[in-house]
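Structure incoming, see below.
All protein chains but one are shown at their positions in the complex.
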Amino acid sequence: MPRGLLRRHCLKLAVLTLLLLGLAPLAPRADDNFIIVQSTTSTQNSGLLEHILPLFTKKTGIEVRVVAVGTGQALKNAENGDGDVVLVHSQPDEEKFVADGWGVKRYPVMYNDFIIVGPAADPAKIAGLKQAPEALKKIAEAKAPFASRADDSGTHKAELKLWGEAEVDPKASSGSWYLETGSGMGATLNTAVGKQAYALTDRGTWLAFANKDDFKVLVEGDDKLFNQYGVILVNPAKHPNVKAKQGQAFIDWLVSSEGQAAIASYKIDGQQLFFPNARPQS
Amino acid sequence: MLDLSEAFHAALRLIASLDPQLVEIIGLSLQVTLSAVAIAALIGFTLGGTLAVYRFPGRGFLAALLNALMGLPPVVAGLAVYLLLSNAGPLGVLQILYTPQAMIIAQVILVTPIVAALARQTCEDLLEEYREQLRSLGASSSAIVMTLLWDGRYRLVTAVLAGFGRGIAEVGAVMIVGGNIDHVTRTMTTAIALETSKGNISLALALGMILLAIAIAINVALMGIRRIASHFAYA
Partner (left out) sequence: MLDKSTLLTASANGARSANGILPLELKGLSLESRAGRLIDQIDLIVEDPGISVIMGPNGAGKSLLLRLMHGLIAPSAGEIRWAGVPMNDEMRQRQAMVFQKPVLLRRTAAANIAYALGLRGVARSERRSRAHQALQLAGLESRASTPARVLSGGEQQRLCLARALSLDPDVLFLDEPTASLDPASTLAIERLLLETQYRGIKIIVVTHDVGQARRLAQEVVFLHHGKLIEHRQASCFFKEPESDVARAFVAGGLVI
């Protein structure tokens, strides 16, 4: 075959291969047995989901695909019907979600707690304080840097509630000592560490976080730092594409003794991150 | 303190052990971007060639629009595709949100303008040399487009590489339309974003180095083809 012709054929072959590579993913999916769970970064980054989901899949054969975004975005996505189940941690928003008809029923699943972390130097001297709002007040008075998620997430809403109880409006100082990152928990913690700033975080994410530098847990144990997670099935009446049966199966498993035990068994360095507290099912 | 050498060693370890998760995300990254580039090339070459050769009202505007779209932020493209593919959106019935297909679509939107603009430039340059002779030979406008594209095939390799670079490096679009779902839509860039948010800076850097190495390898390979081509005065 003349050399020019051979080269042409090689080129055509290469293009064909690329095209096939491109069309391959477009081949129809054989397996439809999965659900999409809109959840938060704390459940993913802590490693909890990676631990418990395989157990569920093993038992039921249902694959669980998790989209981990902030609570606000998770609920919005679910309103659009882009998920079968939501697993978030902002009770008032969850209840509104159900009340507005987007969700079927809210089940409490587990809780953990928020903590305030900060640099070992602790410029605002809040280490060991028992009241979270008091700690925040001292931070504001000291104008010590504080990194906030500012992203409409469960953590962010809890943080704002605490500032309210401290009777401080941090937004007035946004950009000076109050840093609104508009990001997920991990990114916010990275910013906090980078700027030697305080931050409010859930314990699960913090324990799993690998960039702690010299930061310590400074404030914990206040009842106000209680962080409840709820799981809700997206309403199939509003979005017919919702896989109601499989979604409910997931919820049922989460609140069952098996699921609850799985949640409790997840530990980092011997510390339990999430505490199951589903209501006993009849 | 960030230790670059620690990251570098982590990268080598990952590659040497052929870590299955690593292989999976590299595979998905390449699959998504290469597919998007192939599709973008088909669309972009046609668009670019047509813009170079044909004269029609609105041609200048279309060319300017294409150039402007080269700067489309990936996250905006992702958002646009999300709104289209969402169950609340017009194409929700396709059920391809949070799948690699959606990621390919988003990347096609990002890559096509670059490929088209560079294809147009290539064809315009070639047209200056060829226009009179091709018209003398009796070539129709569509024949001229095909001829220029084939004749400029090695220069178009650069256009494809530019498009590939844009695709393999972006995270905004694939994150929104893919959801960074483990084993399903997690690519190199979304994995890097995830590991960074988990504070695993060294691992994130290691992944970044690997991604860079792959991009360099592909570039070197394709530029090698160009060098061989210029040897035959085909470039």
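Note that the chains are named A and B in the order they appear, and that numbering of residues resets to 1 at the start of each chain.
Just so it is clear, a contact is a pair of C-beta atoms (placed from the backbone, for glycine too) under 8 Å apart; a residue touches a chain by one contact, two chains touch by 3 or more.
These numbers come from a predicted model, not from an experiment.
Asker: Out of B:147, B:187 or B:200, which residue would touch the omitted chain in the full complex?
Answerer: For the chain that is not drawn, the touching residue is B:147.
Asker: Residue-wise, where is chain B in contact with the chain that is not depicted?
Answerer: Within chain B, the residues touching the omitted chain are 129-130, 132-133, 135-139, 143, 147, 151, 153, 232-235.
In this section, only the chains that are shown with their structure count from here on.
Asker: Whole-Å distance, chain A centre to chain B centre, using C-alpha means?
Answerer: Each chain reduced to its C-alpha mean, chain A and chain B end up 31 Å apart.
Asker: Per the contact definition, I'd like the list of chain A residues that touch chain B in the complex.
Answerer: So the residues of chain A in touch with chain B come to 11, 15, 18-19, 21-26, 29, 36, 41, 45, 50, 65-68, 77, 79-82, 183-187, 189-190, 193, 208-212, 239, 241.
Asker: Please give the residue numbers of chain B that touch chain A in the complex, ascending.
Answerer: The touching residues are 31-32, 34-39, 86-89, 92, 95, 97-101, 104, 153, 179-182, 184, 194, 196-201.
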